[in-house]
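A single protein chain has been removed from this complex, and every other one stays in its place.
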Amino acid sequence: MTRRIDQGIDRGAAFRFDFDGQPVVAYPGETVAGALLAAGVARFRTTARSAMPRGLYCGMGMCWECLVVIDGRPSNRACMTEARPGMRVETQRGLGGPERS
Amino acid sequence: MPRRVEIAVIGAGVAGLCTALFLARAGREVLVIERGAAWGESSGANAGTLSLQIKRNEVLQVSRRAIELWRDFQEIDGIEVGFEQIGGLRVATSEREVAMLRRSQGEQAALGVETEWLDGNRLRDMAPWLGPDVRAATFCGWDSMSVPLTGGPGLARAVERAGAVLLADSNVVSIRQDGGRFRIGAGGNSIEAERLVIAAGAWTGQVCAMLGVDLPVAADVNMLTITEPAPHLIDRVITHIGGILSLKQYPNGTCLIGGGWQGRGELAAGTRETEHVSLMHNLRVAMQVVPDLAKLRMVRSWAGYEGVAADALPLFGALPGVAGAYVNACARGGYHQGPALGEEMARLMLEGRTGLDMRAFDPRRFA
Partner (left out) sequence: MKTCDLAIVGAGPAGLAAATEAAELGLDVVVVDENARPGGQYFRHPPAGFRPVGETPWEKDIRRGQSLFAVLGHPRVTYLPDAVVWDMPEPSVLAVAAGPRSGRVQARAVILAPGAQDRPVPFPGWTLPGVISAGGVQNLLKGQRIVPGTRAVVAGNGPLLLLVGANLVRAGVKVAAIIEAAPIWRRLPAELVRLVAAPPILAQALRYRAILAHAGVPILAGWTAVEASGSQAVDQAIIAPIDETGVVDRARRRRIDCDLLVTGFGISPAVELPRLLGARLRYDALRGGWTVERSADFETSVANLFVAGDGAAIGGVELALAEGHLAAQAVARRLGRLHAGEGSTWEARWTRLDRFRRGLESLYRPPRSYRALITPETIVCRCEDVTRAEIERRRGEGAASAVQLKAATRMTMGRCQGRNCLPTLATLLADWAGTEASAIAMPRPRPPIRPIPIGDLAVEDLPPPDLPADPHLPRGRR
């Protein structure tokens, strides 16, 4: 089944953004989390301390679990960030950038 | 039945625990009496900055020795104090501050603490993350950082391993001198001690008053802010010639921002809150020095007491007029200096003299 509910809604024109090198479809006004989940992506990041997988949890900006790297900047909440055409989204591993050795 | 000990130490912050550690290691019987939980006040709430070059000239020698001891704690004694000697930059952001920094560098060199002058490209090469407002900095290889959060429990265990006893939740409310002994009333306990060390931090004035000694101790309310964990950005301990910034990034990616900005609160009422506008100024200074901080989120801020004597020098030595009583408290930047002040206090009590010159800190200066 599709994960977008099509009944009763016209989403307008689709666009794409890049997730870990793969194109992901989104519609204007969708959040990054919404578009990723619609594409069947559940894992958004791995944790810094034990590399455990995490995804969307509270869906309202409170839990800070759905962090992704966007255009090179780490720690964006996928549930609070609107998808934009051409943006580069990456799975966030740990801090989402170089760590001190 | 009162509990009898040879030496009672009042206060289980860095000053009290380090004093107890060196006394116990020398085989003395020590009881540390703590009002709340060990490490629960300044020593647990501070920034863990161990910067030699920001210290007043009078405490440079003590502070240098202290860095050696922090390293020993970590590397020899295996206490998790989070010690890392990454070197520090003390920055200046105006002509006036550049002149102050020059003067300070000269004074420190004369006292045997060499720092490296950095400006222009040499400064940017070492620290490309500094903002354009930073005109110059001195680099001090001694400067280090530590993690107060984990240091406390480790140090408390080391103190106990050395044979001292820790008595928590025992507020000292009365001290009497009786037949050459001190009778201490603390949280329902009665304790008898031959000698006494007051290491009660910001409360040192109150405790000394129990023995009729008046020392001018003020309680500053310092604020700190910590950021979300972020990728590696800052790899030195940053301080400011104006004394208005301390900044470092921990291995877990969080950045800790302070600088002695004052919150609100009263020691007597037990209140210590952040102050909105000061906090904003603190973070503005941080952003001026490291502009990339603007992109990070702040996650928590807090405030803690720092006890400071009127002249901002440590209160270290025999308590005037009370034989057998000593005070070890209120060094500005006292977390850093704690181990060396503890070592010297133990030496003073055991040998009757100190290794370093501690005369400027004698509490008799206020008598």
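In this document, chain identifiers A and B correspond to the written order of the chains, with residue numbering beginning at 1 in each.
One rule holds for everything that comes next: a contact is a pair of C-beta atoms (placed from the backbone, for glycine too) under 8 Å apart; a residue touches a chain by one contact, two chains touch by 3 or more.
Keep in mind that this is a model prediction, so the values were computed, not measured.
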| item | value |
| --- | --- |
| Shown chains touched by the chain that is not drawn here | A, B |
| Absent-chain contact - pick from B:Gly11, B:Gly48 or B:Gly205 | B:Gly205 |
| Contact with the hidden chain (one of B:Arg3, B:Arg56 or B:Arg365) | B:Arg56 |
| Candidate in contact with the missing chain, chosen from B:Met126, B:Met210 or B:Met298 | B:Met298 |
| On chain B, residues whose C-beta touches the chain left out of the figure | 37, 39-40, 44, 56, 149-150, 152-153, 156-157, 205, 216-221, 226-228, 242-244, 260, 262, 266-267, 273-281, 283-284, 286-287, 293-303, 305-306, 308-312, 332 |
| Residues of chain A in contact with the chain not shown | 1, 3-5, 7-12, 27-31, 33-34, 37-38, 42-44, 47, 49-50, 52-65, 79-80, 82 |
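Simple rule for what comes next: only the chains that are shown with their structure count from here on.
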| item | value |
| --- | --- |
| For chain A paired with chain B, centre-to-centre distance based on mean C-alpha positions, whole Å | 44 |
| Residues of chain A defined as touching chain B within the complex | 48, 73-75, 95-100 |
| Contacting residues of chain B [partner chain A, same complex] | 228-232, 235, 249, 251-253, 295, 297 |
